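Only one protein chain is missing; all other protein chains are in place.
Think of it as A and B in the order they're written, each chain with its own count starting at 1.
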Amino acid sequence: MALNKIKSLLAAKIHGSHVKKHRQLVLRTHYLKGLSQENKLEDEKRLEARYQMIETYYQEAIAPYQRQLSGITKLDDQKTKKILKFDEKAYWARRRYKTKQAKTLDESKLEASLAQYDQRKRDERQAYLGKLEEKYPHVDLNEAELKQLQSQIDRQTMLRDARKARALAQQTKKHAQFLKLKTTIAKKVEELKQQIKLLSEKIENYNQQKVKADILRREELLQAHKGLEANHHLPLHYKQKKLDVLASQIDLIDTTNLVLEDKTIHLAVSKLKMFFGGVKAVNDLSFQVKHGEIFGLIGPNGAGKTTVFNCLTQFYKATGGHMIFRNKENNVVNLLTKKTHDIIHEGIARSFQNVELIWELTVIDNLLVAAHSLLVTNFVEHMLHTKKMWREDRVLRTKGMNILQVLGIAEYAFRSPYGLPYGVLKKIELARTLMTNPSLIILDEPAAGLNDAETMELASVIKKINEEFHITIFLVEHDMGLVMSICDTVCAISFGKMIGIGTPQAIQNNPEVRTAYLGEDSDE
Amino acid sequence: MTFTDIISILLNALVGFSYLSLATFGIVLIFKTSSTTNFAQGSLGILGAYTTSYLIDKQGVSDLTGLPSVVITSPWQLVLPMLGGIMVSFIVGLLIDVVIFRNAKFTNAATKQIITMGLVIVITGLIPVIFGAATMRQSFVFSDKTITFLGVPLPVHQLITLALSAFLIIFIFMMLKYTKWGLGVRAVASNERVAGLMGINTNRINSLSWAIAGALGALAAITYTAAIGSLSSTSMIDMQVNAFYASILGGFSTFFGPLAGAFLLTTAQALFPAILVSYNMAPWSNTFLYIAIIIAVLIKPAGLFGKKVIKKV
Partner (left out) sequence: MKIFYREHLKPFLKKPYFGFIMVGLVLLIVRFLVDVLPPDLYGAIVITSYYYIAGLGFALLLGYGGLASLGTGAFVGIGAFGLHYVYRFLEMPLLVAILVGIVLSIIISIAFGFVSLRISGMYLAIVTMGLSQIIIEIIKNIPKYASGTSGGFLSGGPPRPLVFLGMELSQDGSVVFMAVFVVLSMTIVHNLITSPTGRALLAIKNSETAAQTMGINLLKYRLLAFVISGVLGSIAGVLSMMYIRNASVSQIGLTFALNILAAVIIGGTKSIWGILMGTFVIFGLDLAVFQRLELGNLSLIINGILIILVVMFYPGGLIQLVGDLKKQFKIIKKKLREKIYGPE
């Protein structure tokens, strides 16, 4: 008996480590895949920049020679410089003079005085030019000098081309290295994929064995339950408590098996209860969410919808009931055993009713924080700013920018979310959930505060996410248009109890739902 | 432990409580109305105490030695300076609110806390500049006499202090409960913005609270330093730190919680040395006290009588 127990505990531990390894390998695969993504545009830009720098440098080197070739000697340059300086001084002096005169004289007198001033200055300039001619006479170059200049220019041009060729060679070498890296990465990814496949098989085996073991255990528990019921010697209060515990355990096994056996179920909630003292916020709620569907939860205010979310994501610990989830590694987990910050690792991302963004970071940094669960570096590597950290940073930034572009808010990437319009903030929250590669996204009133056009846009975005990435979506919403248009299944609750579940059509026609929303109708 | 020991511990606790309760109440008052933990409470009080000492000493300077030497002929020579000191702290408290906090309404609680820390530093530096010396002799006492009760010597000064603070606290509690002003204070303490919308002059209530807190602090400082005998800028720091511990022990969310915490703290302060002396660990009594408080706060983070506020997600 004990040996069996030890065996099953050991098997569970091994299974746990399999799941962990699976998760880590998947993260590594993502990281490697991100690395191997060609960033052609950036490389081209970098090469362009280097060419530019080489050209400018050599242009500056050649320019004096060219000038001399074209007949402008060094003396000529000095002369031109002096003329320019003179002119600039004259310009500023004139401005000052004009302002000064404008204070004392009126329009017509001002023009006259300015004209006088200009004439005077022109004469001065002529005189100055003459003086410069004497000091810096123009002398043409002879054959030998011209030839020397030409050879200098040729030499510099040669150097420049050599440098450019070197830069190009470096770039090609880097690119070749990168291609090699790509093949290595591809190979590594293949290896990892094999390992992942093996682990998946092991996990699946475990799942099937668990089903069998659970059936046996269920029998045991059922027997215990019957025995306890038949026992009349125990005090009623104590007996009821024990019976409840046993019933709950049986329910747990039932729900777990339901998810294990039916591969289409993503999340199974059974008899969920959340009591705050005497207030029964959620009372005996049960439903299932299938893979890849859009599931809507509706109900009047105070019905307990957000409480359900908070129970699912472990912000509250449910008073009773079970929530069984099939996570990304195909492991069936009881969500109650998870801590709040572990939920994202299972593959559940959520958004909030009140926008909870990080105001002190830019939008793109917000997304980088969201990718926290995808990090393959630890804090020591962060302290030392290793190359791996920078590579990972680049991968995640590209991913973030892509997501922002898909949602159409890439223009806000580099500013703080503070002060942005409400619709944009909601989109950033959505982008945040997408960054984490979730398998289930929980949206808490995503259309709150949006007008009709924005709501329609939101509906199409949600549908796109659902179809392209095969992510199950679980949303709570008051906007019936949104709910009815995109949800596959709708569950209606009121005062913590379920009053209907089915397709949007069915719910629309459900009389109880109508009463809960519209109140008692005395006519019908 | 003999009966006299217990009585002496209890009386010591009560005496300590009399000073601490005034200081603690000042802190609670400001916390409830402006949501600020006032680190400058002790400094405000010390300002008043210095004023009192100064005013007393000014009444006479000995010709021979040049040192202040006052001949007390009438009780008014002591009471008037005391009232003067209290008035100074009252006004300074008022000014602090009017000049600083009224313009800092839009900062969050942590920032206001930092502002009070700045005030501590300012006042600590200001005192030697204004009063000329950092330490002074505190010559204010209610009375020099001592009576014995059940074999335990009790200075009359401390008895009077105890009676005075008990009276004051009961008086303020009555005011809070039964007067319009008290209702206003409680409303602002609950939700300042809505109180303002309901027509309560929040500015006046806040300024008055600061002023009263200053006055209470001054009274606490004056009586406490009188018991010690000397006065320095850091005299009230211990008292104020203890007032904070009392507040978090009792819980900031009620008005009486911190007072209960103050009572527990002073009792423990009187009790622990008496117990530890037999183990020869008397100097460690403070350490044990602080550790005990921290453990209590860890068990009940909102204080023994406090309520935790849960944020809605």
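Annotations
The rule is short, and it goes like this: a residue touches a chain if its C-beta (ideal position, glycine included) is under 8 Å from a C-beta of that chain, and two chains touch if they have at least 3 such contacts.
Remember, predicted model here, so these are calculated numbers, not experimental data.
One chain is not displayed; in the complete assembly it touches the shown chains A, B. Among the residues B:7, B:100 or B:166, only B:100 touches the chain that is left out of the figure.
When the missing chain is restored to the complex, the residue among B:50, B:224 or B:245 that touches it is B:245. Of the options A:13, A:45, A:74 or A:96, the residue whose C-beta touches the omitted chain is A:96. Mapped onto chain A, the interface with the missing chain covers residues 53-54, 57, 92, 95-96, 98-100, 102, 163, 313, 315, 340-345, 349-350, 352, 356-361, 365, 368-370, 372-373, 375, 377, 379, 382-385, 389, 393, 432, 436.
If you put the missing chain back, the residues of chain B touching it would be 37, 100, 103-104, 107, 109-111, 113-115, 117-129, 237, 241, 244-245, 247-248, 252, 283-284, 286-287, 290-291, 293-294, 297-298, 301, 311, 313.
Everything that follows uses one rule, which is that only the chains that are shown with their structure count from here on.
In terms of their C-alpha centroids, the spacing between chain A and chain B amounts to 52 Å.
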